[in-house]
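Shown here: the complex without one of its protein chains, the others still in place.
Chains: A, B and C, in written order; residue numbering restarts at 1 for each.
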Amino acid sequence: MPNTPKAALEGSVHHTQVRVRFGDTDPYGIVYFVSYFRYCHRAIEDFLRACGLPPETTFKNVPEGFGLPIVEAWGRFRRPSRYGDLLRIETRIQEVRAKSVLFRFEFYPETGGELLAEGTATLVAIGPDWRARELPGRITAALSQGK
Amino acid sequence: MPNTPKAALEGSVHHTQVRVRFGDTDPYGIVYFVSYFRYCHRAIEDFLRACGLPPETTFKNVPEGFGLPIVEAWGRFRRPSRYGDLLRIETRIQEVRAKSVLFRFEFYPETGGELLAEGTATLVAIGPDWRARELPGRITAALSQGK
Amino acid sequence: MPNTPKAALEGSVHHTQVRVRFGDTDPYGIVYFVSYFRYCHRAIEDFLRACGLPPETTFKNVPEGFGLPIVEAWGRFRRPSRYGDLLRIETRIQEVRAKSVLFRFEFYPETGGELLAEGTATLVAIGPDWRARELPGRITAALSQGK
Partner (left out) sequence: MPNTPKAALEGSVHHTQVRVRFGDTDPYGIVYFVSYFRYCHRAIEDFLRACGLPPETTFKNVPEGFGLPIVEAWGRFRRPSRYGDLLRIETRIQEVRAKSVLFRFEFYPETGGELLAEGTATLVAIGPDWRARELPGRITAALSQGK
């Protein structure tokens, strides 16, 4: 996180709660790693909405000629979560660049500060030709101020 | 299945195999009922493909002005299947009507004739206005001859 | 719904909200019928929790020797919902029998009374041998009074 003051980051933390649902686990009752990535997307959606950016017109926006696909994602799964658990996700923007934005996620139990899982996701702005383009100004502005 | 000769039905049985995957079970290792419906859709896709109907241009076809959404589905889950099991799906067209087609699915173990689960799904032809319309003639013809 | 007074049913309506998420649609942006069944399970979980029955010890309870698998499900999908939509689910118990319970679901838009989709799901009580058994008394009691 070079060049990003800690205070600015703290200002943009968004909290999302997810309940581990019946189809989210592996056959042994532990949250399937794939489900964490689904939760991350949900956290991005909630983050965007909190910034005034409706996901429905932010991930793809034909009138304004841009899309925001996820081009890279990473996750580390430290401790098992189980069916019925309530997870607390802390979502931050780690970096806003000219053409992309990097989200960071931390998963905690409902109460307590033990890190259960963490991850990142990179979204790149593309044009109608699927080539990278600059993030639209209004998107950068909305994301930079956090929620 | 009124008015449909048994022989005609038998001619249109299509066999699909699905493996129960890691994310397909409930927290206790038993196939989640929702996964059976997903398997049913996969069986429809394979059935269509075997009839010469690519699903990508059959469920929605803008140039020809039709869509084929699933408007009703039903399933009964008789015996548990588990992670790693190989399931054999028998897919039949139970009835082709003017504006809709009714599929029937039976799930069996890899070997043996014990019925594990069964279900149905109804697809209705709609036009660009989302109103029911007649099935395109080429679709009816392809489905009626089965695979 | 024979033998069930309307007032009793109305007393047991439970409301759940679900947001249509990024992975819940078909390739054309319309909610995939399979997702509705997933939403139904979520509605059951919320209903049980509102009755004081934690799903984690209700769908399978080894100490008390019972399980409550879904053995039958049905859905009718009347109008399309789309990515980002907020759906309101009304969940009712349609019938409590000696060995099973039948849930009924109705999906409405966030505001307005237009029925988008409806469905049912039957849960049967089984013992450790997977044979049907009577619903445990405390389950019947909790379900019968609704939330």
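Just so we're on the same page, a residue touches a chain if its C-beta (ideal position, glycine included) is under 8 Å from a C-beta of that chain, and two chains touch if they have at least 3 such contacts.
Just so we're clear, the structure is a prediction, and the values are computed from it rather than from any experiment.
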| item | value |
| --- | --- |
| Chains in view touching the one left out | A, B, C |
| Selected residue (touches chain absent from view) among C:P27, C:G52, C:G65 or C:P128 | C:P27 |
| Of C:Y39, C:F66 or C:Y83, the residue in touch with the unshown chain | C:Y83 |
| Residues belonging to chain B that touch the chain removed from view | 19, 21-23, 38, 41-42, 45, 54-56, 59, 82-84 |
| Residue ranges of chain A at the interface with the undisplayed chain | 26-28, 30, 32-34, 37-38, 41, 59-60, 67, 69-78, 80, 121, 130 |
| Chain not shown, touching residues in chain C | 22-23, 25-29, 32, 34-35, 82-83 |
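Simple rule for what comes next: only the chains that are shown with their structure count from here on.
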| item | value |
| --- | --- |
| Of all other chains, the one whose Cα centre sits farthest from chain C | A |
| Chain with minimal offset from the mean of all protein Cα atoms | C |
| Classification of the chain B:chain C interface as same or different, half of numbers criterion | same |
| Angle of rotation relating chain A to chain C [CA atoms, steps of 5 degrees] | 180 |
| Interchain centroid distance [CA atoms averaged], chain A/chain B, Å | 35 |
| Whole-Å gap separating chain B and chain C, where each centre is the average of the chain's CA atoms | 24 |
| Per-residue multi-chain contacts in chain A, two or more chains | 22-23, 82-83 |
